[in-house]
Every structure is written in structure tokens, then in C-alpha cells.
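Below is one structure, written out as C-alpha cells; the observations come after it.
What you see is part of a larger complex, with each chain still in position.
The first chain written gets the first letter, and so on, giving A, B and C; residue counts start at 1 in each chain.
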Amino acid sequence: MTTTTETAGGIQVVKPTVASHTRDYFARIRGGDLGTLPAVLGLLVLVLIFGTARSETFLSALNFANLFNQSAQIVFIAMGLVFVLLLGEIDLSAGFASGVCGAVMAILLTTHGLPWYVAIPAAMVTGVVIGLVLGVLVAKLGIPSFVVTLAAFLGFQGVLLTLLEGGKNISITDEFVKALNNGTLSVRDSWLFAIVGVGGFAAAQLLRWRGRVSRNLIAEPLGIVAARIAGVALLAFSATYVLTLERAVNKAITSLKGTPIVVPIIVVFLVIWTFVLARTTYGRHVYAVGGNAEAARRAGIPVDRIRISVFVICSFMASIGGILVVSRQSSVDPNTGGSNILLYSVGAAVIGGTSLFGGKGKVIYAVIGGAVIIVIENGMTLLGLNSGVKFIFTGLVLLAAASVDALARRRAAATGS
Amino acid sequence: ACGTDDGGDTGTDTGTKSSAGKVGVILPDTKSSARWATADFKYLTEAFKAAGVEADIQNAEGDKTRFTTIADGMIASGVKVLVIVNLDSGTGKAVLEKAKTAGIATIDYDRLTLGGGANYYVSFDNTEVGKLQGQGLVDCLTEKKATKPVVSYLNGSPTDNNATLFKQGYDSVLKPKFDAGEYVKGPDQDVPDWDNAQGGTIFEQQLTSNKNIAGVLAANDGLGNAAIQVLKKNKLNGKVPVTGQDATVQGLQNILAGDQCMTVYKAIKKEADAAAELAIALAKQETPSTATKTVVDPESKAEVKSVLLTPQSITAANVKDVVTDGFVTKEELCTADFAEACTKAGI
Amino acid sequence: MAATPLLELRGIDKSFGPVQVLHDVGLSVYPGEVTALVGDNGAGKSTLVKCISGIYSIDAGTVTFEGREVSVHNPRDAAALGIEVVYQDLALCDNLDIVQNMFLGREKKRGIVLDEATMEEMAGETLRSLSVRTVKSLRQLVSSLSGGQRQTVAIAKAVLWNSRVVILDEPTAALGVAQTAQVLELVRRLADNGLGVVLISHNMNDVFAVSDRIAALYLGRMAAEVKAADVTHSQVVELITGGRSGNLGLPPERPSDFIDITPGEVKK
């Protein structure tokens, strides 16, 4: 009836078919193993709400494009935080670290008149150095990361104030930097990017599939792989279609179309870090230390070094977040990276499905969670409520989005897995 | 208690559709001062409503990211005029540029965006505010016949450009006195976020480290009140003059009680009306005639057409002006505790 | 012995997501008897125990206690019925000490204040009866205990109460020679006091030493429930490893959803 197949060292297993695979998928869903599904559902619900309430504006091409620029800082900080959270640590200073790095860039550009290709790397290096210091304090001195990064949160706020000489703000004029989080690709490049991206994804998926089949290991049925590729292609191409529509407010004055430049930047980092976490030894060790640090230590993994490295990655990603927010605001001020940026970023990672206790999370979670947060922000401001009510609503909507997730996952607990 | 007052209502899209396009207004925060949520919001809403112009008025809650996001949303929803109170010149400038490329007219409200190039500017003179504070303190100290008084500074948020301007103003009055040895300069500290609780602790420490403080230049009424509470604990209230700003109910009551020396009243209704008038004209694509003055943008050196209003110094003697102006009502000000003082002040 | 079982399971199914772990399992536990539950690693013994005690919800099947059908949704329900379990994964609170763990959920009180003295005395007595020789103090955190010491604490915790059914999932796995003997004696004593006892073990000597009945699980199915006196050592081992022995056990034709994943055997 069922076809079994011998694989890996002779353990016999059932060879999955598209039907059995689909059946298993739904059994898993019913069993509560949901991945990003709930966060995606939450996102859909939000889009539905705001789309109904403010259909002409929220669903406009212009607003869609804006979402990417608006989310850049949070998404980058959240992607970095995923690494720190994977170890069960926290980085409260990531927000202000992004501000400090942004300020370093702005000062080099404006005050010192250096070109962008000096200023941007300098900001990134600043991020790396910050991460190194935090990581060493946590890993080598053993101070809880909450305390270290709380101290850094205060310290960086001071550094930012000092860099900005007590409260000035520094504007930047460099067109390259400003384009990063304001500019768009040409329509041709937008399509090119979509096609190359989807092509790359398809190639990676198919190669992996072929690799397993040729080694006689259990592989997903080809149909499932194809469906997944088709899904990604559909998403990418329809997004590109919308983004290449004319969206200028005043078409007489200017034309505005094409994928925001920040989109490929996000995608590149998403791909790199996903690869690092899923396909390299380093990534494996990050999960291991987060899952059971003692087991990792016994397996000979250099736990301290891993611990330091995640802080480096986090602050590095924060530096890019800082560069992008300075680009968007064309300026840096003592509050860049302050306010709710940090809480929102951690929230993004957690809503996406990253555990605060370590061992569970993916970089894509940060992107999806970031999307949830930004859609709420964006939609709420379109509603034009007054401050008090807006805060309350934002809280409620966030809660609603999270409950979709929680209720979906609750089945998991009930069935005991 | 929740506002059934104008300020507390939801849905701020006012007015019916008219020939005029929609106007967007972005206010900065609610923390630095009560004015944004209680006064500016109210008066602007009323002014637009009266003119039948649709307006979308939002507050960025001190968050620059949100400030930009709100601007994006307003531009996307097709406003014809954008009125902003920047959180800082940098973000302000980015927003103004974006609006300009979208063909939207712009007005700087209360705070000038340096290098921003808005079409118009409506404000009080912030350095002038500081000068009034400085002068008010000098008057109170003179009245108390203080000799060589130690004056401490409780400045506003280091991240607020207005705070810098206020300080320039009061420094211009007080520094000569310090230099001349008439006054002694005491502790000088900023209060992050204009946070009143923190302001209280900072002042308590100032007093602990310098017991002779005889005058407090507090940058606004909230901080002034924080200082007054510490003084009260030490039974020094009324003996050590404290300044303020914004003519809040709390500040005026402190003045009536004799604990606060003065506050600065900015007739926000006038400011709001002026801004609304300008915006409405622009939304109707008319050329406004009210902006008769000009201000030179110190960064771009460009001249910005402006409406500049003058702030007024308020002491116990003229508290009633604020009530007469309708900025605060007699009911909110003259509660049981202050009824007597009100009568004395002629309210 | 007694005609009606104290605890009776019928037709229990349990899946984790797409993986079905228990198929139509039945089990009867009689008062005054020790029922040994045996089966290979991964056969589903611990899962069955957790279904009984309400840690897992069951997908299908019934649980009858003293002839009444009951539904056990969580460990509190099980405890209320008088079912006490020593889990294989001991489930102790590492941040609490020995006494605190032993009385967890059933603390002795005087007024609203915990009666530490009484608990300490009772804990000491119970541990002594289990041949514990090496704990330095009853106030030692369980995180610092040796494997065998932890297991003893878990056992002591379960037998402190007046229960009707005691289920022990591999209770002697980590125990030393003397301690194992004590626990087996305890198991027998509990049954002799009229309790229904379920003992899970991989050690055939222990199983035959104390049990009255033997139930063998094979790949999530109940292969056989027999009197211990009616079978031999090697028959039980055959039931465990192959699911059948002679005319005992599962029918030779395999159920249609049955997948043999035994490594290296014949492939279809």
C-alpha cells in the first residue's frame, strides 16, 4: 500500500507523496506546529482591517512602498536581535547603538566632509566594536546581558548627545546615502531584481532537492517544492508589479515608481543570515548554545565566542539600521534610535515567533514581525486619531495580532507536543 | 474624567468637503508640554472647522520615526498643505523636502526648521520667551531684595531645540549679572525629556549640594512645579522664586499660591488661528496676506515669510489676563483651594 | 484476584501531529496487583502513562476508574482520583530542595504558615525507608543531587500520599543495588496494601520478581496482557521485540497503516 524506501544507513521510511505530504502538513498544523503561519495570518487580518477603514490610502501603491522605508530600521535591528535572542540574551542598547552608528556616519559625511564609502564602513565598524565590547562583558565577565546592555543603553544615549555636542542635529546631504532609504530602483531594475531573486530561490530549492534525491535520502515530493517556488514567484512578481505603478502624489511635478532600494538591501541580509543560521556550522552552534548551553559546551563548542559573536552581529545590524534611518530622515539627532525603537524591534522578533528563552527563531521572523509592527504604525497614523486614543488602539491592535498567533498555537499545548 | 472636551475626541477629520484641499498638521509630542494636546490641538481643530476646511491633525509623540511615518501618510492621503512642528530640524527638513517634491505647500509652526525652506513660519519668538523668564526671575529676586543670590538652572530637554533657544534667552539676561558678581551661578542641569519626576530629583540634588539656592530658572511650568515640591518639603517655597512657561493651570495656581514667581503665556489661540488662516488660504490656492514679517533661517540664510507673535510674562498681578483671553477657564483655575487667591487676583 | 479492575483503559489512540504513537491500546489495573508494563524503547509506555495522568489529552478511547468512566484533563484530576505517578523524566524543581520537592503541591501547613518541621521529619523518614545514605542534607537543592538521588526523591514524593493507583515509569533505572531492592520491596508492599500498581521496567528479573500481570506494548499497540505466572522470561522478551510469541501477541498480518521502520530488515 505505502511505498517504503531505504534511506540513510538503512533506516526504512515511507516515501512521501504530494498527498501524504499535504496530509502531514495539515496534521502538523492541527497539532500546533505552525511556524510563521500565525504571524502571517495576523498580518493579513491587519491589512484587512486597515484596508477596509482607509481603503484608498492604506491600499495605495504609494503607501505600500512607504511601508518598506518605514520598517527598515526596526527590521534590521530585529534581524540582529534574533541572534541575541536565540541565545536567550537581550540587547537593550541596540536602538541607541544604531543611533550612535548613524551619528558616526553623519559626522564623517557632514562635519568632516568624507565620502560615503568611508562614512558607511566606519559606521559599520563602530557597530562591530560596540558588539564586541558588549559581548565580552557578557561572555567573559559573566554580567547578565540585561544589565550590560541597560548600562550601554544609558551610555550610548550619552555618547550620542556628546557626538551631537549636547543636542544639535546633523543633516546629511550625500545623495548616495539619502537614496538608500528614499530612492527607488528603475522599473527595469525592479523587474530584474525580482527575476534574479526568484530564479535564485528556485535554483537553491531544486539543487537541494536533487542533492537529497540522488543520495537516496527522504526528500519532499517535487510537487511541493514546485508549489513553494510558485508561491514565492507570485508574491515577488505581484509586489514588483504594484511597486512599478506610478505612485507620485502630484504626477505633474514628478514621477515615482520602482521598488524602493531598501528592499534589495533587506532581502540580501535576510538571505545571508538565513543561510548562516541554517546551513553553516556557526549557525548550528548558535542554536545549540541557545537550546542547551551546557550540552553545547560538552560538545566542545566555544560557547563564549558564540556568545560574543551574536552581540557583534546584533550591533552590526543595528549599525545598518542606523545608516538607513539617517538616510530616511536625512539627519541624525540625539533621539535617533531612542523612543520605542528597541521595544518595537524586540516585539517584532517575538511576534514573528522568536523565543525570549533562546533556541528558537529565524531571521525571517524578524521581517514578518517587523511588518506586523509597521503595518500597525502605518495604519494607525492613517486613521488620524488623537494621541491618547491612538496609543490605546495601537496596543489593542498589537494584542489582537498576537492573539491570532496565541490562539492558533494553543492547540499545540492541548495536543501535548 | 476622560475628555468629552474637544481635545479628547476621536476622529479629527473636521469640516465638510469644500473647494479647499485637505490640510495636514503634525504636532510634536505630549511630554514636553501640555500645550500641544490641550491648546494647539483644540484651537487648530476649531479654526479649521469654522472655515469648513478638512484637516488631519496628528501628534508624533516625540518619536521621529513616527513623525516621518505620519508625514508619509498625509502625503499619501493627498493633503494640499502640510503644517509641522518639527521634533528637530533634521527630520523636519526631510519631511519638508518630501512634501515639496509632492507639490505640497508647507508651514513651520512654532519651531523653525533650520535649512528646511518651509513656505511660511508662524511662531512666538523663543529666545524672547527665555528673555522674559530671565527678566521675571530678576524682578522677583529684586523684589525679595536678595543679595548675591545663587541661581540654579533647570533646563529643558537637551534634545529639544526650543530648550536651547530658551536658554539662550535667559542666559542673555542672567549671564551679565553673574559676570558682574551681582548673582552667583548655581548648578545648571538639563532634564531629559522634560521629565517632571526626574526634574524633581535633579532639583533635590541641586539643593542638597548647594543649600543657598535663592532662585530657580525652571524652563517650564512642569519643571517649575517639580522644583516647588522639593522646596515645599524644605519649607522654602515662596522664599525661593521659581520661573515657568506655558501658563498651565498648575503653573498659574502655583503663582496664585505665591510659590511660583512667573510664567510665560504664549497666546496659543492666536498662534493657531494665524497658522490656520495661512493654511486655509494656501489650501484654497490663494496668496495669504498675513505673513508680513520675515525671519532669516540661520542655516540657509534664506528669508522665510513669517507671522511672529509676542509672548507675555505672567505674574500674580496679571494672571487674570490669561483667563480673560480664554486660555484657561475660571472653573479649572479657581478650585476650592485657590478661590481666595483668585478673588484677590481679581478673577 | 479482584474481578473488576481499579483502572481500565479501552481503545486509547494518541498522535503527535502526523505521528500516531498509540493505537487502540487497552490496559487493566487491578487492586492488590502489580501490573508490569513492558515494551521496547519508543513503544509508547511513557506516552500511555502521561495519557492516564492527564499530561497528554487522548485522541480516542475511554478511561474507567472503579467502574466509572472518567475524563482526566490534567494531573490535578488524576491526583484527585488517587492516581500517583513517578515519571521517567523526573520533573523535579531544580531550584527547590529535597523537602520542598517532596511536598510540592501538598505542603503541610500550620495556619497559613508552612510547617517546615513536620515536612522535614516526614521526608527524612521516607528517604530512610528507601535506603538513601548519601544525601548531605534534606535542604540540599535537587539540582545538586546525583542521578540516583534524584530518582529516589521522585519515588519518595509519589508514595507519601494515600493513593489508589501508583504508576512507576522505570523507577529503578538509576538506582544502586540496595536502593533497587528497597524500591521493589516497596512496590510489592503497596500492592499488598490493596493499591493498584503499574511498574514499567526493562529489567526482566525485576518484572518477574514483583509483578502479577504483564502487559506488553509493541510499536504503540498492546500485544498481550497476561498473568506473570503464565509466561516465561523469553516469551516476554519475544513479545517486546517482535510483538508476538507463539500464539500470544499481535496477529501476524500487519494492520494496513502499520509501517515497519525496523532498520535493515526486508523491504517491500
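The rule is short, and it goes like this: a residue touches a chain if its C-beta (ideal position, glycine included) is under 8 Å from a C-beta of that chain, and two chains touch if they have at least 3 such contacts.
All values reported here derive from a predicted model rather than from experimental measurement.
Novice: Please state how many copies of each chain type the whole complex in this structure file contains, using the displayed labels.
Specialist: A x2, B x1, C x2
By our rule, only the chains that are shown with their structure count from here on.
Novice: Measuring between mean CA coordinates, which chain is farthest from chain C?
Specialist: Chain B.
Novice: Sort the chain pairs by how many C-beta pairs are in contact and tell me the top one.
Specialist: A-B
Novice: Provide the C-alpha centroid distance between chain B and chain C, rounded to the nearest whole angstrom.
Specialist: Result: the chain centres lie 73 Å from each other.
Novice: When the C-alpha atoms of chain A and chain C are each averaged to a single point, how far apart are the two points in Å?
Specialist: Result: the chain centres lie 46 Å from each other.
Novice: With chain centres taken as the means of their Cα atoms, state the distance from chain A to chain B in Å.
Specialist: Inter-chain centre distance comes to 39 Å.
Novice: Tell me, which parts of chain B touch chain A in their complex?
Specialist: Chain B residues touching chain A: 3, 7-13, 30, 37, 41, 56-59, 61-66, 68-70, 72-73, 75-78, 87-91, 93-94, 97, 101-104, 115, 158-161, 163-164.
Novice: Okay, in this complex, where on chain A does chain B touch?
Specialist: Going by the criterion above, the answer is residues 54, 56-57, 60, 62-63, 66, 69-70, 73, 161, 166-167, 169-171, 248-250, 252-254, 325, 328-336, 339-341, 377-378, 381-382, 384-391.
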